[in-house]
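Removed from the display is one protein chain of the complex; every other protein chain stays in position.
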Amino acid sequence: MTEAKTAGGVALRLHRIRRAFDDLVVIRDLTLNIDAGEFLAILGPSGCGKSTLLRILAGLLVPDGGTLDVTPTDAERRTAFVFQDAQLLPWRTVLENAALPLELMGVGRAERMARARASLAEVGLAEAESRYPAQLSGGMRMRVSLARALVVQPRLLLLDEPFAALDEITRFRLDVRLRDLWIERGMTVVFVTHSITEAAFLADRAVVLTRKGGGIKLDRRFALPRVRNNELRLSPQLAKEMQNLLDAMEEEA
Amino acid sequence: MRKALPAAIPFLIVTLAMEWLVREGWIKAFLVPPPSAVFRTMIGDAPELFAALAKTSIGALTGFALSAFGGIAIAVFLSSSRAIQRAFYPYAVFFQTVPIIAIAPLLVIWFGYGMRTVVASAFIVSIFPVIANTLDGILSTDPALRDLFRLYGASPSATLWKLRFPAALPQILTGLRIAGGLAVIGAIVGEFIGGQGLGSVVDVARTQQRTDKVFAAVLLASLLGLALFGFINILSRIALRRWHASEQN
Partner (left out) sequence: MTFPRRTFLKILPAGLLAACGNSSKIRLALNWKPDPEFGGFYAADYAKHGLDVEILPGGSGTPTVQMIGAGSAEFGIIQADELLLARARGNDVVALFAAFGNSPLGIMAHASRHLESIGDVLKNGTLAIESGLPYARLLKRKFGFDHVKIVPSPGGDLTAFLNDENFAQQCFVTAEPLQAKRKGVDVKVFPISDIGYNPYTTVMAAGGDLVRMNPGMAKNMVAAVGEGWRAYLDNAAPANERMHAINPSMEAADYAEIAEAQKPLIESSPLGKMTTERWDTLAAQLKELGDIPQAPPADQCFRDL
């Protein structure tokens, strides 16, 4: 594998984005700049438009109004998406699932399997490669989903509440792993979550959306160390950041 | 063998009860033959019955194979767009609702007396469940998975063959299970019209008032249906073994 490990990230500029579904205006007028290589968490109550925003960033939804600029432009598909449910193809092995994006992009079999194997190793699943999703635990399935996302060496990684259905210990482990991967690769990460703890632990910057209309309630950069570990979870610094987020969330609830 | 036992017990009980009821005169033998008479006829008329079974099997299996491949192909075609579904699905429903007996004289005109009418009848009667179940399976793919494919730039054809079709397999197999039994029925009806196989045995035996022979032929037809059902179950086990809840444990 000759691909450079640091893929770098993209910068995204959303200007006056608007998106409605039938009569419901989910995002009214959103302007937001995301720097290259940033780790951004998006928080908000249910129905605030955070999933819609994420899908617009992915290019899966087209905004009704406003512009989205991506720098550098995504000539080669290097956007990856991780859903809340692992969304693996149950009739394929773990290895085949991890290789799927490369397969769809036309990469040859030998190369894509090799890259998939490397990706699985990054998330600690090297031994499981010939198992089927039905034989895996929830945490393992989510790791496969993560490996699949990483296999394309993404410059933009989007996650929609990926760890919400997992138990706490697994969640903590995957948080740390994700953060480490982000440091290694330098990609831009946008992480939607319900959890204030997770947002504060994982991200450098958090945006809290308003209850309706996708407006920005709070946009705050954290004063926290670059390397995060479990000790941080109980530190007063983290608690302070969390309090800010909590206040903002409570006002919108 | 142990797996077959629970199913065999009710059959044995009913058979013994029937035999006793007829011998004691509670049921008239000319209306419902005692199982012993049916068994004797099976052995006595074995050459005729099993030759007929062979013919019916060919008709039913050919009709079923055509339904399976044709039905899946039609469903894949219908899945390509909403407009196409709206234009052509009603005609597929036609296959479900047309009473085969009503179009029997037409079948004979088009296909002649013999195997072709039998296959046509089996096909017409059994194709709709394949179309309906396959189409439903293809159209019910998880939207999130479809998004995933879209994200990585998959062509519609890649999405169909790598995602929607495999995901639809459980439902396709359900459709095939239903179609199997119907194909046997369709073949028998086709044989009433076209004159061969078990259908013809039943038709002729009926006019001869040989209810024992009618029952023997019907029993063989049921066994054929059962065999086809079992075959599809084996296919299902192979295809879904590793990943679908229905075949786990």
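Chains: A and B, in written order; residue numbering restarts at 1 for each.
Quick note on the criterion: contacts are C-beta pairs under 8 Å (C-beta built on N, C-alpha and C of every residue); 3 or more make two chains touch, one makes a residue touch a chain.
Keep in mind the model is a prediction, meaning the values are calculated, not measured.
Shown chains touched by the undisplayed chain in the intact complex: B.
In the complete assembly, the contact with the undisplayed chain comes from B:Gln209, out of B:Gln96, B:Ser155, B:Gln209 or B:Ser246. Contact with the chain that does not appear here is found for just one residue of B:Phe30, B:Phe50, B:Phe69 or B:Phe94, B:Phe30. For the options B:Val108, B:Leu145 or B:Leu163, the residue in contact with the chain missing from this view is B:Val108. Across the interface with the omitted chain, chain B contributes residues 24-26, 28-31, 104-106, 108-109, 113, 192-195, 200, 203-209, 211.
We take it that only the chains that are shown with their structure count from here on.
Centroid to centroid, with C-alpha atoms defining each point, chain A and chain B lie 49 Å apart.
Against chain B, in their complex, chain A makes its touches with residues 55, 58-60, 77, 79-81, 83, 85, 87, 89-91, 100-101, 103-105, 132-134, 152. Partner chain A is touched in their complex by these residues of chain B: 142, 144-145, 147-154, 158, 162-163, 166-167, 169, 242-245, 248.
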